[in-house]
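Here is the structure we will look at.
With one protein chain withheld, the remaining protein chains of the complex are depicted in position.
And now, subunit A:
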Amino acid sequence: MAYFLGLLFALVAFWIGMSGHFEPLLLGLGVVSLVLTMILAYRLDILDREGAPYVRVIGFAMYFPWLMKEIVKANWTVIRACLRADLDIAPTLVKLKTICTSDLAKVTFANSITLTPGTVTVEIDGDKLLVHGLYEQDSQPEAFTEMDRRSARAIDGKGAAA
């Protein structure tokens, strides 16, 4: 039910944000497409944690500013690397082990790594990640533990084991 309401709210916000008209005709068309979308989502059986992840929106909202800060910091490093007169980089591949349990949390963690410039997730297999980093000293496995912990808490919640 929470998934249903979350998807409903997101779709209403999306329709109003995209159209901005409040005439009965356009609102009616919106309602028709909303109902159609909800029926299709129900029939496709995608109203679950991954199809409608809006129940975790508060946890994610707490994670987002921290991620933005990390992205800005990492951007600065890579910009300096791009513009330095003498090319001076030390690319490396590292293997990580994540504490995230659900697929959604793993995707969040891997996407956070990829979004931060200077590190790209190359492969995920179970709870092991292969990460390519631009600087060897910046991409030791310990450098990712805080991001791992934060994304696990944002998506899996505090005591979620499932």
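A few comments on the model shown:
Basically, contacts are C-beta pairs under 8 Å (C-beta built on N, C-alpha and C of every residue); 3 or more make two chains touch, one makes a residue touch a chain; residues count from 1.
Simple rule for what comes next: contacts and distances are computed from a predicted model.
For the chain that is left out, the UniProt protein name among "Anti sigma-E protein RseA N-terminal domain-containing protein", "Cytochrome c", "Carbohydrate ABC transporter substrate-binding protein" or "MnhG/PhaG family monovalent cation/proton antiporter" is "MnhG/PhaG family monovalent cation/proton antiporter".
From the set A:Asp45, A:Asp88 or A:Glu142, the residue in touch with the chain omitted from the display is A:Asp88, counting the whole complex. The hidden chain makes contact, of the residues A:Leu5, A:Ala61 or A:Val122, with A:Val122.
Residues 14, 17-18, 20, 71-72, 75, 78-79, 81-83, 86-93, 110-112, 114-115, 117-123, 130, 132, 134, 136 are the ones on subunit A that touch the missing chain.
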